[in-house]
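The complex appears here without one of its protein chains, the remainder shown in place.
Our next item is subunit A:
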Amino acid sequence: MKKQLNVSAIKQGTVIDHIPSTALFKVISILKLDHCKDMVTFGNNLDSNVMDGKAIIKVENRFFKDKEINKIALVAPHAKLNTIKDYEVVGKYVVEIPDEIQDIARCFNPKCITNHENIDTYFEVISKSPVALKCRYCEKITHQDQMEIK
């Protein structure tokens, strides 16, 4: 095998690249790819010049809206998307942390209602780099190093 990704090419759909290896399964879960009927292939711990180990996901026949894909920015801030049609790359997109985040991260505050009752979390993103999230409920700020993905 040469320096080629061990994940087969797709005819049409989306390739999500530059995902940190540790975030692969979180990305799958955030995008609910574990529940979709389309063909999903992924590879993990692939060589990368940019990261220690990276993962890639290919989803046949799926095209994501910006809003949908930006949800993964919290766990994969450098993820890149290639949109494929007829085996050709027809579009590129780099994810961006949205201004509001619904139900992806946990509030770090153990006394927050969201950690005691089964409800969605909502955060206002008050800083993107490093990430800082203000909880709509307890009003406390969760910083990047305290962040946990639900």
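Keep this in mind: a residue touches a chain if its C-beta (ideal position, glycine included) is under 8 Å from a C-beta of that chain, and two chains touch if they have at least 3 such contacts; residues count from 1.
Going forward, contacts and distances are computed from a predicted model.
Chemist: What protein name does the UniProt record of the undisplayed chain give, "Alpha-ketoacid dehydrogenase subunit beta", "Aspartate carbamoyltransferase", "Protein-glutamate O-methyltransferase CheR" or "Ribose ABC transporter permease"?
Modeler: "Aspartate carbamoyltransferase"
Chemist: Among A:9, A:89 or A:113, which residue is in touch with the absent chain?
Modeler: That would be A:113, which touches the missing chain.
Chemist: Who touches the missing chain here, A:55, A:104 or A:135?
Modeler: A:135
Chemist: By the contact criterion defined above, which parts of subunit A meet the unshown chain? Give residue numbers in ascending order.
Modeler: 107, 109, 111-114, 116-119, 135-140
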